[in-house]
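All protein chains but one are shown at their positions in the complex.
By written order: A and B. Residues from 1 in each chain.
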Amino acid sequence: MAGNPLLEVRNLRVEFPTRRGILTAVDDISLHIDPGEVLGVVGESGAGKSMTGAAIIGLLEPPGRIADGEILLEGRRIDNLPYEQMRRIRGREIGAIFQDPLTSLNPLYSVGEQLVETIQTHTDMSHSQALARAIELLAEVGIPAPERRVEHYPHQFSGGMRQRVVIALALCVNPKLIIADEPTTALDVSIQAQIIALLKRLCREHGTAVMLVTHDMGVIAETADRVAVMYAGRIAEIGPVRQVIQNPKHPYTVGLMGSIPSIDQGDGRLTQIEGAMPRLTAIPQGCAFNPRCTLTMDRCFRERPDLVQVEETRVSCWHHDKELAHA
Amino acid sequence: MVDAPTTQPAVVGDSASEPRGAETTAWSRFVESDVLYSFTRSPVTVTAAAVTAIFILSAVFAPLVAPHNPFDLASIDLMDSNLPPMWLEGGDPRFILGTDDQGRGILSTIIFGSRISLLIGFASVVLATVLGVGLGLLSGFVGGVVDAFIMRVAEIQLSFPVILTALLIDGVIRGVLNVEKSGELAYWILILSIGISNWVQFARTVRGSTLVERNKEYVQAAQVIGINPTLIVLRHILPNVMGPVLVIATIQLAVAILSEATLSFLGVGMPPTEPSLGTLIQIGNDYLFSGEWWMVIFPGIALAILVLAVNLLGDWLRDALNPKLR
Partner (left out) sequence: MPDAPIGASTESREGVMRVQGLARYFDVSPPLLNRLIERQPRQILKAVDGIDFEIAKGETFSLVGESGCGKSTVARLIVGLYKPTAGSIEFEGRDIAGLTRVEMAPLRRRLQMIFQDPYASLNPRWRVRDIVAEPLRAFGLETTSAGIERRVGELLSFVKLAAADGAKYPHEFSGGQRQRISIARALASQPDFLVCDEPTSALDVSVQAQILNLMKDLQREFGLTYLFISHNLAVVSHVSDRVGVMYLGRLVEVAPAKTLFTAPRHPYTRMLLDTIPDLSMSGRDRTPVAGEVPNPITPPPGCTFHPRCPFATDRCRAEVPMPITTADGSIVTCHGVEEGRVPEGPVMAGA
C-alpha cells in the first residue's frame, strides 16, 4: 500500500495464559490504517476483534498479553512502551470510544470538568479557553444548549447523549486515530443512526482515522472505507468495504453476508453457516473455518492459509491461493 | 470491553455431542471446577482446612483421641490438680499441657471443650441459616408488606451487637423456663440464642440474591408453565442463592464459636461440669494471677487457632465463589 500508514500492526498475537493452557485470542494478524481512513473490524463474538483494539491502545486486561508482533504508530513502536508513555499516547494521539459510554466518563465530575481537564492536560490553554473549547465541542457533537449542559453530570444525559459526550472527549485533543469498540451497540436504532452519522462527519472534518470494531455489518457498510473480517482470532478477509460486502471471497464472509436478513430479500430461508465459532481452547488445525466450510479440501485441514491478494482484497483461503490453483 | 476468553459466550462445535460422552457427575464437576483449583493453589487455605479438619475430627472422636476423659469422675484425682505443663518443673508426663484446679488434663478438656464449642457453633449456624434463608426467600420473592416487615425487624436487630442480642435471648429463655444452667438445657439455650441473633446476615444476602434471580428469565419460564410459586422458590431460586449462603455460614461459624465462648466466659453459657472453650478460659482466668497461666493460655490459643482457621476458609470460599474474581 502506498504512502506511510498511520498505524501498522505486524503479526500481532495476543495470548491469555490460563490453567488449561495458553489461549490465543488474536493469532498473527497484520493490518494497517492510513491517515484519515476508517477501517472496520467485523466479526462475531470471540473473533478477537475487541482484543485487537485493546492491544493497540495498550488496554489488554491481564492476564492477556501481547505475545508476538509489533504495533507501530507513524513508524514508531508503541506496543512495548512503559505504561506512563502509553497513557500519554492514549490521551493525545489515540482516542477511544467504548460500547458503554459510562466506562469512559467519571460519574463524580461534570461533563465540562472532564473535558476541560483533558484539554488542559494536553494543551497549554487557560481554564476559560478550555471551557470555551469544551462548549464548542459539545455543540459540534450535537448536544443542544451546550452552555447549560456543560455543567451537567453524566447521569443526567441519556445513552445517546452520553455517547456524544464520549465522542467529544475523544476528539478534544485532535487525535490522529480513534479506536471505537462497538460504539453504537448499546443504543436504540434511531440513535445508532445519529451516532454513526456524527462519527462519520467529524472524522471527515478533522481528518481523524478510525478503527471501528463492531459485530454489525450494517454499521461497517455505512461507515468504513476498508474492512477486516475476523474469524477465530485471524483475519479471514481484508479489503475495500464495497468489495468485501458485494463480492465476498472467503467462504465465511460469503456465509455471513447471506445470513443477514434484509428487507428487500423477502421471506425465504436465510443462508446459514452450520455450527458456531470454535472455542479458543479448541481451534482446529489448518484453516480455523474448516469445520463449518462447505468447500474444504485436504489442505484446509493440514495447513493454515496465509492472506493472498485477490483483486483488491486479501483473503486467507486455500481456494484463492494462485499457486495451488496452478498446481 | 475486551471479550476475554473467560467471559465470552462459550462457543462450541455444533449440536453433535462432544467426545466426552460420559455423563458429568457432581463429583467430576467438582474435581474440574475452579473452586478446587483455587483451593489447591492456596497454601494458607489448605493449612486452614487441615487445622479445621483436625479440630473437627478430634472433636468427633474425642473419647478416642483425648488422653483422659475429663467427665469421668473416677479417673480424676484431685491430687493431680494445678500441675504445670510436662516440660516445666513439677510437670507430669501424663498431662502434657498440665491440669486444672480439679485435676483434669488441660489437653483433654480442650479436646472435649472444642467438641462442645463446635457442636453449639454448627447447630446455631444451621438454625440461623434455616431461619435466615427462609425469611430472606420469603422477603425477596413475596415483596411488599412482608418484605418491609422482615427487613425492618432485621435492621432493628442489626443495630444491636450480636452478643447483646444473644445475652438478651439467653436471659429471656432462662427467665421464662425458670431454670438454672444445667447441662442438657444449656446446649439448647445457647444454640437458640446464638442462632436467632445471627439470622439477619443470611436473610439480607438471600433477599438480595432472590430479587436478582426472581427477575431472571428462567424463573419467568417456570411461571409461564404455571409452576406453583413455592416450588419455584424451592427448586429454582433456592439452589441459585446458596453460593453466598455457604460463604456466610462459614464465616458465621467462627462468629458463633466466639459468641458461645463469650457467653460461657460471662457465666451464662456452659457450666464448669461440661466446659466449652469459653468456660475453660473463664475458669483459667481466675488462676491467671496465681501463676497457673496454662489453664487460660492453652484453651485461649486453641480458640484463636480454630476461629482463625474457619475465618480463613470463609475468606477463601468468598473469593473462590465470587464470579467477578474468577
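To be clear about the criterion, a contact is a pair of C-beta atoms (placed from the backbone, for glycine too) under 8 Å apart; a residue touches a chain by one contact, two chains touch by 3 or more.
It should be emphasised that the depicted structure is a prediction, and the values quoted were computed from it without experimental measurement.
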item	value
Sole residue of B:Ser42, B:Gln157 or B:Asn240 that reaches the chain not shown, by the stated touch rule	B:Asn240
Contact residue for the chain not shown (choose from A:Glu61, A:Asp188 or A:Glu205)	A:Asp188
Touch criterion as defined above, residue of A:Ser30, A:Ser45 or A:Thr123 at the omitted chain	A:Ser45
Interface with the undisplayed chain - residues on chain A	44-45, 158, 160-161, 188-194, 196-197, 215-219, 221-222, 241-242, 245-246, 255-265, 267, 269-274, 276-277
Chain B residues that touch the omitted chain in the full complex	9-12, 14-18, 21, 23-24, 29, 216-218, 220-227, 236, 239-240
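The definition used in the following text is that only the chains that are shown with their structure count from here on.
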item	value
Chain centre separation in whole Å, for chain B relative to chain A (CA means)	51
